[in-house]
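Read through the structure below, which is laid out as structure tokens, and then see the notes.
Note that one protein chain of the assembly has been removed; the remaining protein chains are unaltered in position.
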């Protein structure tokens, strides 16, 4: 926990150079060591690449229209991930913070719900399984 | 706008090494070139340092308890800022994304409302003034 | 008989033991074809849990299949 006043530039990677955009919100989801009470040791993501790319882009473009934001981008990891590695990164740039927070959250939710990517969890007991949300 | 699938590590600066923390949300507020229809050329922040540090830390600690998050930090710039420079940066780490988004947003709102920091705007027409929110 | 190409991902890929297959089928719809594949490969998911893609677009399971179609059945997605 920290709070500080900085007399020098705050180095924060923000998107783009649009000077009308005053707010940037980003989200990183990363591999946790536990899921629903089971000890996780690694994750694997597999995507139906072509459709994932189309649907992911559709979500990002829809977010820009829906929330009147300036810019949005999303990266999703595929392959095998170690604990702590980033699975998804979403970044949104907009005029004000309301839309930035709402759009970023919306993109994360929509990507989880719509993009054809699947997750296999590897557990400490040697078992692994493809997750079936709501299944 | 972009969406991509990444077969290699997504380099995203996230806070700390707590592997039970799966979600990180960060906010950057930066100097816009316009405010309420006036062309802004620069900003200046002045803080009552001692009380700002105390109150800022109180907000960050309150956020951790209130939202059960793992970690939070906030930096606020003081001095004169050029267009595009970051004025405030908040970063939150938590188990799940709900609390991360809510806590990050809450910290930004509380800092704006409670921390003794003042903003002077410099306009294109040569005028400058200390902002009085709601005044 | 229709000849279609089917690609398998994730749990379907592992159950089928292959990433794709050219299949000759008399199935009318995507749902019919899923029923056939489910029997053939022992897929655990019921038809109601599955979505489909036809020629790189999302497709309803009610859609009729045609020779040459490139088909993917999608387990519930779990990205993020």
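Labels A, B and C are assigned to the chains in the order they are written; within every chain, residues are numbered from 1.
The rule is simple: a contact is a pair of C-beta atoms (placed from the backbone, for glycine too) under 8 Å apart; a residue touches a chain by one contact, two chains touch by 3 or more.
These figures come from a predicted structure and were not determined experimentally.
The chain not shown here makes contact, within the complete complex, with B.
For chain B, the list of residues touching the undisplayed chain reads 29, 45-48, 50-52, 54-55, 76, 87-88, 108, 111-120, 130-135.
In this section, only the chains that are shown with their structure count from here on.
Least step count on the touch graph, chain A to chain C: 1. Put simply, the chain farthest from chain C by mean CA position is B. Here the chain at the heart of the structure, going by C-alpha means, is A.
Inter-chain spacing, taken between the CA centroids of chain B and chain C, is 47 Å. Here the CA centre of chain A is 19 Å from the CA centre of chain B. Looking at chain A, one finds that residues 29, 47, 52, 76, 87-88, 108, 117 touch two or more other chains. Counting only residues that touch two or more partner chains, chain C has none.
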